[in-house]
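Complex shown without one protein chain; remaining protein chains in place.
Order of writing sets the labels: A, B and C. Residues in every chain begin at 1.
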Amino acid sequence: MSPTAEVLNYINGEWRPPSAAECLDVLNPATAEVLGHVPLGATAEVAQAAAAAAQAFPDWRRTPAVERVQYLFRLKQLLEASFEDLSRSITLECGKTLDESRAEMRRAIENVEIACGIPQLMQGYNSEDIASGIDETMIRQPVGVSAIICPFNFPGMIPFWFMPYALACGNPVIVKPSERVPLTMQAVFRQLEQCRFPPGVVNLVNGARQAVDALLDHPAVRAVSFVGSTPVARHVYARAAASGKRAQCQGGAKNAVVVMPDAEMDMATRIIADSAFGCAGQRCLAVSLVITVADARPIFNELICDAAATRVVGSGLEAGVQMGPLISAASKARTESLIGRGLEEGAQLAVDGRAARISGYENGFFVRPTVLLDLPPQGEVAQTEIFGPVLGMIHVDTLDEALALINAAQVGNQASLFTASGTAARRFRYEAQAGNIGINIGVAAPMAFFPFSGWKESFFGDLHGQGLDAVEFFTQKKVVIERWPKEWARKF
Amino acid sequence: MSPTAEVLNYINGEWRPPSAAECLDVLNPATAEVLGHVPLGATAEVAQAAAAAAQAFPDWRRTPAVERVQYLFRLKQLLEASFEDLSRSITLECGKTLDESRAEMRRAIENVEIACGIPQLMQGYNSEDIASGIDETMIRQPVGVSAIICPFNFPGMIPFWFMPYALACGNPVIVKPSERVPLTMQAVFRQLEQCRFPPGVVNLVNGARQAVDALLDHPAVRAVSFVGSTPVARHVYARAAASGKRAQCQGGAKNAVVVMPDAEMDMATRIIADSAFGCAGQRCLAVSLVITVADARPIFNELICDAAATRVVGSGLEAGVQMGPLISAASKARTESLIGRGLEEGAQLAVDGRAARISGYENGFFVRPTVLLDLPPQGEVAQTEIFGPVLGMIHVDTLDEALALINAAQVGNQASLFTASGTAARRFRYEAQAGNIGINIGVAAPMAFFPFSGWKESFFGDLHGQGLDAVEFFTQKKVVIERWPKEWARKF
Amino acid sequence: MSPTAEVLNYINGEWRPPSAAECLDVLNPATAEVLGHVPLGATAEVAQAAAAAAQAFPDWRRTPAVERVQYLFRLKQLLEASFEDLSRSITLECGKTLDESRAEMRRAIENVEIACGIPQLMQGYNSEDIASGIDETMIRQPVGVSAIICPFNFPGMIPFWFMPYALACGNPVIVKPSERVPLTMQAVFRQLEQCRFPPGVVNLVNGARQAVDALLDHPAVRAVSFVGSTPVARHVYARAAASGKRAQCQGGAKNAVVVMPDAEMDMATRIIADSAFGCAGQRCLAVSLVITVADARPIFNELICDAAATRVVGSGLEAGVQMGPLISAASKARTESLIGRGLEEGAQLAVDGRAARISGYENGFFVRPTVLLDLPPQGEVAQTEIFGPVLGMIHVDTLDEALALINAAQVGNQASLFTASGTAARRFRYEAQAGNIGINIGVAAPMAFFPFSGWKESFFGDLHGQGLDAVEFFTQKKVVIERWPKEWARKF
Partner (left out) sequence: MSPTAEVLNYINGEWRPPSAAECLDVLNPATAEVLGHVPLGATAEVAQAAAAAAQAFPDWRRTPAVERVQYLFRLKQLLEASFEDLSRSITLECGKTLDESRAEMRRAIENVEIACGIPQLMQGYNSEDIASGIDETMIRQPVGVSAIICPFNFPGMIPFWFMPYALACGNPVIVKPSERVPLTMQAVFRQLEQCRFPPGVVNLVNGARQAVDALLDHPAVRAVSFVGSTPVARHVYARAAASGKRAQCQGGAKNAVVVMPDAEMDMATRIIADSAFGCAGQRCLAVSLVITVADARPIFNELICDAAATRVVGSGLEAGVQMGPLISAASKARTESLIGRGLEEGAQLAVDGRAARISGYENGFFVRPTVLLDLPPQGEVAQTEIFGPVLGMIHVDTLDEALALINAAQVGNQASLFTASGTAARRFRYEAQAGNIGINIGVAAPMAFFPFSGWKESFFGDLHGQGLDAVEFFTQKKVVIERWPKEWARKF
């Protein structure tokens, strides 16, 4: 990738330069170097892409599913072949470590694999003789042009929670990456181009909020998949609904992990540190609160502080580095400000990651792992998604209290428990009000054959991304009732 | 039922008189007699019901599904036992014939029957070894308090598209009937009372638009099911979304039937007349446009005009009557006005149902079956849901043209075809953009084990009422990922 | 029930006296009193029933599923109404306590409830455009006359693992109860008679092995469901296969429970005692081996011996009785002989239930709870299903050893684990080679919406009883591929 790539749109089977004059720099967050320029204000491009997609729809829908998945089998091969390049692209524009980027691309490919099963997964159902001589059949048909609006933190993976399913089900797609990390999708679409989808079936439009609203308002767009923060998710959900679309909108999180005294502490520490500080805390499934129960406190606190303090921070491209920078200077400033707010609220700063200086990367947006002890559960910081490597520690005496804290939150993306007890695990999975539950798991990211199930204000809608939910979302059901009366038969 | 029943609310397991001073008369549309008074302005009652339901939720959710369905098995028995009374109640307040009311109650009961299968239908799915030693499970848990907002035309059935599933899945419900036909739900809730649901699990709130908005805005309400006109459906969908709820909103229709020259004309006429004039045309699946193809025109037009002219109109309670009144004087006036508008647009009035006079029911809101020939397809009447016994006739030369007309419409609830040809049927089911397709069927109403699948502006949302869609809608998915590492086992 | 009931057959909608001269006494196992006489040698009756069923098949199959389940809804009501009578009948002829009989009937009814969901469960699946313009549909159609051959230990329940599903799917059935306990099915068929099934749809033939072979060989019988001992199951499976039928044959068991040192011992004892001694050990899910791990031995052994020694044995009809007699004198003799064999093999007799004398029931076939300590795992007794209240204790040092013992067995019906550890539970469920796994559960009997999943020589076949497996077993799939080429359409 050249250092200052021109970010193009891919519309109707061809690469097109953006029409908008106004641009945004795409930065390498480890160096603050400019990697490219992304256009803002893409209303015209949205209209073009929507028109191309709408035109491509009838033929794509008529292409048998067994043929449509051949494109995805090819895509899997191409993504495997370009695996390292794509991973490197993620690290460059997003900052995470190469291993994290590879894990991200692996998840992306898994969704392609599952979408290859569409001929089976998309089947309808049917009944003979709902009344004597009358049959009923439910057929799944594609819903139409689908827009996929993506956040910055997984530039390679999140489009794949939706795109392979939408395509396999017979829908043209328009992908809008985050304007902060548009480059990986440039590379992915070069692979899509090699798959030789018919023109208009896969489209890429770059832009920011104006592009989002254009997609939400465009009448040809029938379905909207969104991942981002809760306020924007709510906006997207309401605006899509107001224009009559179906929508599935994932929002933010504030994920707590409960550490019971019977947990194996070394392993819990390692896993929780990976969850809290992996991707610099910029994951919607990152743990950002630890609730220690009873005797778990002293030992776990000591271990986690040690893990935080010794985590190797640096450029994601360098070997041995365990954590990269935040996405932007603003993000760094906000994170450091929220650490300060936590101290004001009464927390103690056990490990201070502010004012990080990474040799050779002095311009990078680094914040080191931070641990706030005794964070007040009702305070602002305990309720706010920081999206940085900041772990707040809360202590309670019982699992009941831990569950009460978790269930009082506005959001409910993930909740995790570390324990050796089957009883504690059952209670937790039964009671915890979050869509993704981990038992001795730090990042409870569902496989591609399970839905990504946020709850409460972490999700707006009913059908989720991935797997069967995606099939339901990207199809509409048609019910056919047939009567072929004997009397109407010609007499043979 | 006493002539002027007091319409009560059923909240937290008890009947409560409404607090609102303002009331609306409930009329018998065949006689214009006052049957009762329904309160308006039910904001306080909505709050009480929502609070009661929210309080009932945890225990109801914990009640095993096999026990929850015992209430529904009992409900089926009670509805069977009160079948005639309930049917009579529908006819009294809604006007349709007793046989139509019985068919309505039969459909209501079928939904109870299917919801009895929840222990099987509500199962989640699971995988061993998503990675070595790690298992993943998807569990369906109830979504929470569910509001069901109903129209006037099926006072007995439409609540049952949603209520049995919501309850069986573990959700408390709040039903708001149409303020024009609140009496049947009074009778149904007397049966529900006998089922001895725990207090707060089933709630009935009467009211009008103010009650609707209160339900849409109340934070405890998590899911909204609505059936009504397209503009209101759109409002409900957008407002529910704006407050972060999941919603499924069925709107209006303008259903066309295509008559091919090879159709058996006598039977087609009988079925289409039943569809167009049954329930006085006040069904969202009623056929209101006939598109005759090629040679089908002369013979079908003659037959349908004859069927329209000879249909027996009168009080639904009287034996031999085939069609009752419209719901209200306003509805009658609007229908007659739209007939006139059709004439202005150039249609010919083959059968004129205006100014109907039914002996003994001079005050009833009757409009007789009406047939408009050569209705201009692009005109207002051909695009407007009349919700009255008015059939517009359009003629084309080919099935292609017929499909083009159907697919140009804003709405897409039902499309039907009468033919002997397997090829025509396949093309129709493949091409027609409507959620409910009938082949030699007049009212393609899906059975309870199929979704009620409106398309386009006939529906806002993704999951429909009835069957598996209802189970998806009234549950939220929780994904659990578990690791129980060997290392953590105590050494035995 | 009169003291010496005549056991009739129910064929083609009428009760018929048996033709066979030879008879067997039906005894009350608590008193050895004769309750009735059951005919042997029912070849003629099998032929009549098969003919009646075959004749009833076409119409029953054409009866819409929504109508077929109405018979089952009625059956549920009738079984609820006769619940106490049926439970008493079970106790009378089978000996178990009234509470055990009630639990048995509850399970029977649950299967009726689940079979009421057939309209949904029996749906086929379908795909549009498997190639351009070609559609494919899978339809489930009933398989034909189904024979259900039952053992003595659950005279009320086991027919219901199959019958409601077979009927709901559109198949006529022939039930053959055990010749030792034919009376409960007499009572059940009186309820079925009241359901007014069409003649030939439900048939009851009494008899013994000759009747079984006649069913296996009759060409009109298409599906065989069997529950009994492993040798007979193997015979039935092979003979049914040799005549080209599908068959599902449940055999015997030797179920072990593993008690870990971290189990809550009081509760484990209570549950395991119920499993081992409930129904006098005559359940295919009864625990008959306890494997104590490490420190669990001393405390558990003491508790279980105490529970065995103090269990109240007597007539199942008497209040407070916890365990009834064995089914027959032969069964009592065999059980006592196997206890002796265990002692010869080196086990120690901690609690001796032989030579039981129950005051007032001196002729009953009672064996009291028996505990054999240090039973050699490789001995005959540890490998033999006793089907009596005899618990063998084995000790090992690790969970690995316990699993190795379980997995070395020829049979694999159930395996259970008592523990507090999530890790131990996961290992057990992952490794134990048995179809029904209990974690802190004594009798892991699947609900009606799960298959009853024996493994190894506890089951021959692939599809099990109950739920979705039963639907698969009682239907055959028909795949329809349709092309309706445009060219073939008449030109309209």
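As a working rule, a residue touches a chain if its C-beta (ideal position, glycine included) is under 8 Å from a C-beta of that chain, and two chains touch if they have at least 3 such contacts.
Computed from a predicted structure; not experimentally measured.
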Per the touch definition above, residue among C:179, C:352 or C:469 touching the missing chain: C:469
Contact with the hidden chain (one of A:30, A:169, A:386 or A:399): A:399
Touch with the omitted chain, as defined above, among A:12, A:28 or A:123: A:123
Touch list for chain A against the chain that is not drawn: 66, 69, 73, 76-77, 110, 113-114, 116-117, 119-121, 123, 128, 133, 135, 260-262, 293-294, 397-399, 421-427, 430, 447-449, 467-468, 482, 484-486, 488-490, 492
For chain B, residues in touch with the removed chain: 62-66, 119, 122-132, 137, 139, 141, 419-423, 425, 439
Contact footprint on chain C, counting only the chain that is left out: 127, 130, 134, 136, 138-139, 234, 237-238, 240-242, 244, 246-247, 263-264, 267, 420, 425, 429, 434-441, 444-447, 449-453, 455, 457, 460-464, 469, 472-473, 476-485, 487-490
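Keep this in mind: only the chains that are shown with their structure count from here on.
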Centroid-based (C-alpha) most distant chain relative to chain B: C
Separation of chain A from chain C, taking each centre as the mean of its C-alpha atoms, in whole Å: 48
CA centroid of chain B to CA centroid of chain C, Å: 44
Interchain centroid distance [CA atoms averaged], chain A/chain B, Å: 37
Shared interface positions of chain C, touching two or more other chains: 66, 119, 123, 128, 421-423, 425
